[in-house]
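Up next is chain A:
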Amino acid sequence: MTVTAEKLVKKFPGVRALDEATLRLAPGSVHALLGENGAGKSTLIKIMTGVLRPDGGRIVLADGGEAHFGGPHDAQRAGIGVVHQERNLIPAFSVAENIALPAVPQRFGFVDRAAARALAKRCLAQLKVQLDVDRPVSTLSVAQTQLVEIAKALAVDSQVLLLDEPTASLTSDEADRLFTVMRELRDQGHAIVLVSHKLDEVFAIADTVTVLRDGRSVAEAQPLADLDHDEIVNLMVGRAHAVLELARTPVDRTATPALELDGIGTADGHEDVSLAVRPGEIVGLYGLVGAGRSELARAVLGLDKITAGTVRIRGEQARIRDVGEALRRYRIGYVTENRKEEGVFLTQPISRNIAVTVWRRLARAGLVRERDENSLVATYRERLGMRLSGPAQLAGELSGGNQQKVSLAKWLAADCDILVIDEPTVGIDVRTKAAFHELIVGLAADGLAILLISSDLPEMVTLADRVLVMRDHRLVGEVDNDHDYDRTSQEVGRLLHQAR
Partner candidate 1 sequence: MTTPSLKISFRGTEFTLTVLAVLAFVVLALTTHGSVLHGDTLTAIFQFLAVPMVIGLAQMAVLGVGQMNLSVGVVTGFCAMVTAWLMVDVGLPAWLALLAGLATGAAIGLVNGLIVVLTRINGFIVTLATMTIIDGLRYGVHGTATYQGYSPGLVRLGQGSVLGVPTVFLFAVLVAIAVAVFFRHVTVGRQLLASGGNPLAARLSGVSNDRSLVLAHLLSGLLAGVAGVIVVALSGSVNATIGDDLLLPSFAAPIIGGVALAGGVISVVGTCLAALIVRLVDVAQAQYSINPDWVDLIVGAVVLGAVLITQLRGRAAT
Partner candidate 2 sequence: SRNTVHSDQSALSPGQVKVALVPGGPHPYFQPWKTALQQAKTDFKLGDVTFNETSAWNQTTQNSVLKSLAAQGFNAFGVFGVSPDTINSTFGDLRKQGFHLASLGSCPAGDTDNADFCLATDVRQAAYKAAKSAIAAMGGAGNLVHLTGNKTDSNTTRRIQGVQQAIDETGGKVKLIQTVTDIDTDLQTAQKAVADLIAAKGAQINGIVTTAYNPAVASAAAVKAAGLPVKVVAIDDDPTILGDIKDGSVTASVVQNPVGQAYIGSYALSRLAGGCAMKTSGQVIDSGSFVVTRDDVDTYDTQRQQETTQLRKDFDDKYLNCPKA
């Protein structure tokens, strides 16, 4: 089925999220939809699936008829399936029921549970995912919910399938299985849209590409074969994108470590974890999803229980009870991995989101002046290139990438000596990602000690001075990073998969 979104316009307070953007989909192809954070990709997808109503433009279906979607249901009936960027499942419902929700199999008004379970099993099998379909979704891991979400999109028999960053929290294995399914569907004549910031996977699977910039389509349904990596990036960014060489200041390895873990064990199962991060150093902590990296960070910050070993901060033994103490007494900041749940306050203005860590400093006689907060926002808006309409804008109105920047900004504002940064660039576009990298390196150059948790190996290689590899809650080795991708990645891979 061909679907064309023609000259869509969508206005939000302060921004034109879409400014006559056009997307032409042809059956039997995988179509990449690319653009920087805030370019309007998700907005476009939401309009095409009836979630948002456009302020201009139209959606034309195969038969030439114009579609008027009153809600998601209408789009679904028109044969358009979708996986949204954010997870949208009912926590208390089982996997089967969630997958079947858009088209509940029923008999005389009663839910046909057997049919629902069969449907769910079929969709999961398609993705080669082993999952108990009776489990409540609330007990699943992030990756598993992502997979359920994809299975749910497959459950509706749709001719057009829109996937908004479906691989953001998947392992490469899981992503590969998804790509296999996408190819099968393409070969059956479906039209598939893939939104992704991972250009490698885009080149691996997509046939054509549309690039959005500031809500406008700067490339419309071009064959991907005609373009190379740099050309795509230049289209997205709107100028020649120079891959910057990050100049690193050498680290004084004899200095007292800013953060030192010695034989740490935790209630979560970590055993004998020892590491040291010196001022000016970026230590990478790499591992597969579930290896226990975030949990280790949480334990160090007093959020989980440490059962063995010692933590030393600047050489002094430390007992950190909560994040507040970590911040104020030890000057440690923690940039969390789940921005929506833990990183930002969606219903609060950006100014408060950033100033929350420094109110103590800003307050005069216990009172905070808005002016001081706003100047903080101005500083970090500039420094991180945040797209926002003003300091009073609600964080929930920002695009995912910009939310991530807000989440980082609050720790930069807090002026820490030690930063633990967890998955800083998930869902972040190339340019912003580069800016983030520059920033992190700059922070290290300023003397901060940084513990970087990332599942993005190229990112690790770009940033880390040393890469520690964690497996099953233990450190299994260390790689001195000479920023040679091939060598470092091989080393890391060896550690990750070596027999114990």
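Regarding selection, all candidates are chains of the complex that A comes from, given by their letters.
The rule we apply is simple: a contact is a pair of C-beta atoms (placed from the backbone, for glycine too) under 8 Å apart; a residue touches a chain by one contact, two chains touch by 3 or more; residues count from 1.
If you're wondering where the values come from, they're calculated on a predicted model, not measured in any experiment.
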**Message:** Sticking to the defined contact criterion, which numbered candidate from 1 or 2 is in contact with chain A in this complex?
**Reply:** 1
**Contacting residues of chain A [partner candidate 1, same complex]** = 49, 51, 71-73, 76, 82, 84, 88-94, 97, 101-104, 106, 109-111, 113-114, 134, 152
